[in-house]
Each structure stands twice: as C-alpha cells, then as structure tokens.
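Of the protein chains in this complex, one is absent; all others appear in place.
Note that the chains take the letters A and B in the order they are written out, and that residue 1 is the start of every chain.
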Amino acid sequence: MEQLTAWWNEAVGRSYALKLLDMHMRGASQVMLQNNVLTGLLFILGIFWGAAAAGNLSIAIGAIVGLVIATLTAILLRSDEASLEQGLFGFNGILVGVAVPTFLVMGPATWFLLIIGAAFSTIAMLAISHVTKLWGVPALTFPFVLTTWFLVLAAYSFGHLPIGGMGPPALPSPLAQSAPGIDLSASVLLSACIRGISQVFLINNFITGIIFIAALLVSSRWAAAFAVAGSVVSVIVALVLGANPSGIGAGLYGFSPVLTAIALGSVFFEPSWRVALFALLGTIVSVIAQGALDTAIAPLGVPTFTAAFVFVTWLFLLPKLNLKPHGHEPVSDGIMTGK
Amino acid sequence: MEQLTAWWNEAVGRSYALKLLDMHMRGASQVMLQNNVLTGLLFILGIFWGAAAAGNLSIAIGAIVGLVIATLTAILLRSDEASLEQGLFGFNGILVGVAVPTFLVMGPATWFLLIIGAAFSTIAMLAISHVTKLWGVPALTFPFVLTTWFLVLAAYSFGHLPIGGMGPPALPSPLAQSAPGIDLSASVLLSACIRGISQVFLINNFITGIIFIAALLVSSRWAAAFAVAGSVVSVIVALVLGANPSGIGAGLYGFSPVLTAIALGSVFFEPSWRVALFALLGTIVSVIAQGALDTAIAPLGVPTFTAAFVFVTWLFLLPKLNLKPHGHEPVSDGIMTGK
Partner (left out) sequence: MEQLTAWWNEAVGRSYALKLLDMHMRGASQVMLQNNVLTGLLFILGIFWGAAAAGNLSIAIGAIVGLVIATLTAILLRSDEASLEQGLFGFNGILVGVAVPTFLVMGPATWFLLIIGAAFSTIAMLAISHVTKLWGVPALTFPFVLTTWFLVLAAYSFGHLPIGGMGPPALPSPLAQSAPGIDLSASVLLSACIRGISQVFLINNFITGIIFIAALLVSSRWAAAFAVAGSVVSVIVALVLGANPSGIGAGLYGFSPVLTAIALGSVFFEPSWRVALFALLGTIVSVIAQGALDTAIAPLGVPTFTAAFVFVTWLFLLPKLNLKPHGHEPVSDGIMTGK
C-alpha cells in the first residue's frame, strides 16, 4: 500500500492531468472528512452502483459534473493551493451534483441549475469558511446544504425545474405510536445500519454502504469504526424514541449521526475513551436534531440534507478550552456604556 | 442580610456539598440574570408552587433534574471555575427542565430526552458563548431556546415523545379585530402584569409572579423595578397593537419584554434616564418581536420560548461605542480585489 502511494504521488508530481484527477478523488473523499485518493475512487464507485441500482444514472453523472465544476471554479478563483490539493473545494460540489438529480427531474434547465449550483458551492465554501475560521471550526458540508436548499426550494418557483423525489410541503403532524406488527426484524435493522452510511451520499443501497465502509477502511480504521458505531447508535436511538420504521429501514436517521461520529470521534479530536463519550453524546443529539429539522422543514417540502450533522458538530466543536462566557455584568463598550 | 451572606459564604467555603448547592441556586437565579443564592431558591419555590397549582409536578422535578444535569455536565467538561460558581452553566438547563414537561407528556423516552437536552444545553452554552464573546455580548438564554426547539420539534418525528401543551401546527391567519365585549378589566390587566413575570419560567400563576418579584428584590431593586415596568409596558403595547386578550391575560406578551427590560435597564448598562429610554424602546420592540415570532413559528406548532428577548437584547447590545459601519466602498481583501 505504501509503495503504491509513493508511486502514485510521484506520478501526480509529473503530470498535471493526474494531479487534477488526484485533487478530484480527494474532493470526493472529503465528503466523509478523509483525504485519500482511493477512498474517493471507491465513493464514486459506490455512487455509480447506487445510481444504477436505482435506475437513475443522472445521479452519478451529476456527481462527476458537480465535482469537476466546483473544483474548476476554485482553480479559476485562484484558491489556496494546499486546500485545493486536499480536495477541500470538491466535496460540496459532488454532493450538489448527487442531490439535484435525486430530487429534481433532469432537463436542460435543471442541468443549468446544477452547474450554477456547483460553481456557487465553491463561493459558498470560501464565504462560510471565512466566517467559521474566525470561530475556529471548519465549514463542514454547510456550503452544500445552503446551496442545495437554494436550488431545490427554487424548484417550487420555476416551471422548468420539475420536482421529482421530494415533498409535498405539509404541516408537521405528530407521528402515531408505531403500530404493532410493523416490528423491525434483526436483518432489517442490520441493513438499516449499512444504509445509514450509504445515505451520506443520499443513496439508499446496501452494497453502496458496504463499499463506503471499505473506502473508509482504506483511509482510516478509526473513521470506519466510528462510522459503523455512529450508525448503530443512531438506529438504537431512533428505536428508543419511536421513529418511523420505514425511515429507520432506509437509513434516514443514520447519515447525519454517522458524520458526527466520524467528525468528533476520529477527525477533529484524537480518539480516546473521553472523546468517544463526547462523540456518543453528539451522535445521540444528531438523531434528535434530525427529527427536529425534519419537522421544521416539512412545510417547505424539501430535505434537510446533512444540516443536522453540520449544526450539531459545530456546536460540539465551538466550545473552546478555558472558555469564560460573557457574564451577566455591564458590557464594556456598548452604546449606552458610561453615559 | 449582610451577616447572613457572610455566614453562608463561609459555610460554602468549607463544604463542597454546600458549594454545589450554592452553584445550583445561583444557576436558577441567572434565568433573570441575577447571581444570588436566595433569589434562586425563591425562583425554585415559585416553580414548585406553579407546578403544584397546575397539577403537573413533573415541571418542578424537571427543573431540578435539568439544573443538576446541566451543571454536572459543565463540571465534567472542566468548564471555567468562576463561571460555574456564578451559575452560568445552570440557567439554560433549568429552563430546558421546565419546558419539556410543560409541552410534552412525560414517560421514559421523554425523560431520556430531557436529560440529554439538559446535558446538551451546557455544550450549546459553551458553543454560543464562544461566538457571542467575539461580538462582545452574552449568550443570554439562546442555548435554552435552541436546545428546546430541537427537543420539542423532534417530538413531532418520534412516536414515543407524545405532545402535550403545544400546537397544532397551523398557517398564520390575521387576528380579527378584538370584538367589543371581550374588554379586559383592570384586575385582569394587573394580573396580566404579574403573570408576565411568572411566564419567564413558562408558568401562568399569579402567586408565582409575586414570589418571582420578591426574589428579584432580594438581589437587586433595579432588576425588580425594571421587571415590573417591563411587564406593564408590554401589556400597554399589546393593548395598543390589539393583541389577543386571552394571550395578554396569560402574560404571554410579557415574559420576553420583562427580560429585555431587566437586561438593558439594570444588568448590562448602569441605570439612568437615558438607559431607561433605551430599555423602553427595547421593551416595545420585544412585544413586536414576540408577535412576529409567534407568526413565524405557527406552522411548526412549537413555542417561541424567550427567542424574542434574546434576539432583541442582542440587537440592542451589539451596537458598540464609536462604531463605524463598513461603508459602501471597495472591500479591501475580497477575492476580486485588485484583479
């Protein structure tokens, strides 16, 4: 493996085309916060498998288009070279490219929307990163979430952007207590844990989930372990709280907690028991946040994407060591201070 | 009183158990931005009275559980000692603990939700404080508002979290001009002013309101005066704008303006005539913001909690002395600057 890596890195150093390829694959891998060519390649393989199985190859083509457009936009904007090489300007674009064909019916106007959206995702990444850097945290997938909210919400306003797999808008209504008889079998629950991982790329497919786990293993055993553990925890919490069984089975309570678990447990902190407990709390809160955001967005008829992951992980990364909150005492330089 | 304080402080210095008790009571008192053991004790007394009167003791038990869990979480996270001792890690937790049993039906899953929520409120406090400190303002009760929005919105998505006193979700509809004959009597209006203060802890009870005023008097006469004045102003503004009479009577237009008045008039600025006028404008805007947020959240079927107080008070604390807004001129280091 190490030899292969050395050989690849040397090849990348010699050829700009290979360097571009490298950059794009790393961009794909950054969706799960990894920086690894092979992981990215396997992610794309998993997307193609899932898209083919769902009979919608536009999803896979959209992924490639989104990845390329977002990365090229970053190059044209003369973005930071090191960040480009790590794929930090590709992961939002590939997600935009997967999401648009998943929720809208593709046609000329929709492809135009996808391309504008992918280019815009890079500007959103730069914009949000500037703000979150002041706070000492990463942008995570918020550029993707924000961009794609714009795109799919706009679809309700424009007649040439036909809506496919989302909506209709509806006021929230309390979920009935799960009826007896819709019990989830052990095999459905196991499948749910795997599908929760495939849903990180909005794909509901067992094999894709397995490919994604393999892709993580290539990059980091800790990342793979936290991904699986996060998915298992999310299914348990969803059962305890009484979530919709079909949502659990499709992995819809899993993708945000999976990302939270990877992020808190293996990427932004060094793995340890203390960190694992912290990540466990974050994972549980992500399931609750997923339910909350599903309710909050229901009247708009669009998905929440990975917003639960982003908001919860931000809230768990923002607390800084030795932070002393602003107390309940006079502000030092307010407009009425000293007057 | 001073002798009592000295004796208590000495006792707290000798016993860790008393120190913990002290910390928790101060945490309760910080809900109205005070740092006083006796105030906190009286607040808890008022909560127990209100909960008993409403026949829902879970509210009082939830208050204690939320307060303890939030404070212990802060200790486990090794938070700033001085802030802990002032109760800055307890006030959001006690509010989470009061809110969950007020709006949801308690059972095993709901208590689990309350405990996770209270622990999370401390992480939210640390996270939000880091951001707002960069802006030179306190987090106020936003950690409570954000956490509890997550919890009660999630209740619509999960079958084991039955909804009690909130909703149903509905599109906003213009309020009919108040019919003649539903005139509010003087005694109802007086009661409304007191209940507005009790509603700071989500309680609709006259005696609780009186206990809360007494609790404020123990800590600060200015705070008590601004609380009462804020409540009176809120009732007048609500009448002038034509609010729902039953909402006025229950104090629902009062709790946010009361907090805004205490905050702007007596806590974050030194009381003066100029400051009082500034606080008056803030109090009026809080009533408008309360009406606005009630409209905005109606489709989701959850309460606004103290969001009106938080948003308005932030907006009145953020203007800094000698601030020079960014002008409408070229930005110095934008991505297209100098290209």
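Everything below uses one rule, namely that a contact is a pair of C-beta atoms (placed from the backbone, for glycine too) under 8 Å apart; a residue touches a chain by one contact, two chains touch by 3 or more.
Since the structure is predicted, the reported quantities are computational estimates derived from the model, not experimental observations.
Only one residue in the set A:Thr39, A:Ser79 or A:Ser198 touches the chain that does not appear here, and it is A:Ser79. Residue positions on chain A in contact with the hidden chain: 30, 33-35, 77, 79-80, 82-83, 86, 88, 109, 112-113, 116-117, 119-120, 123-134, 136-139, 149-151, 153-163, 167-171, 264, 267-270, 272, 274-275, 278, 299-301, 317, 319-321, 323, 335, in rising order.
Contacts to the hidden chain, counted on chain B, fall at residues 77, 126, 134-136, 171-178, 238, 240-244, 281, 284-285, 288-296, 299, 314-320, 322-339.
Here is the rule we use: only the chains that are shown with their structure count from here on.
Chain A and chain B have centres, each the mean of its CA atoms, that are 34 Å apart.
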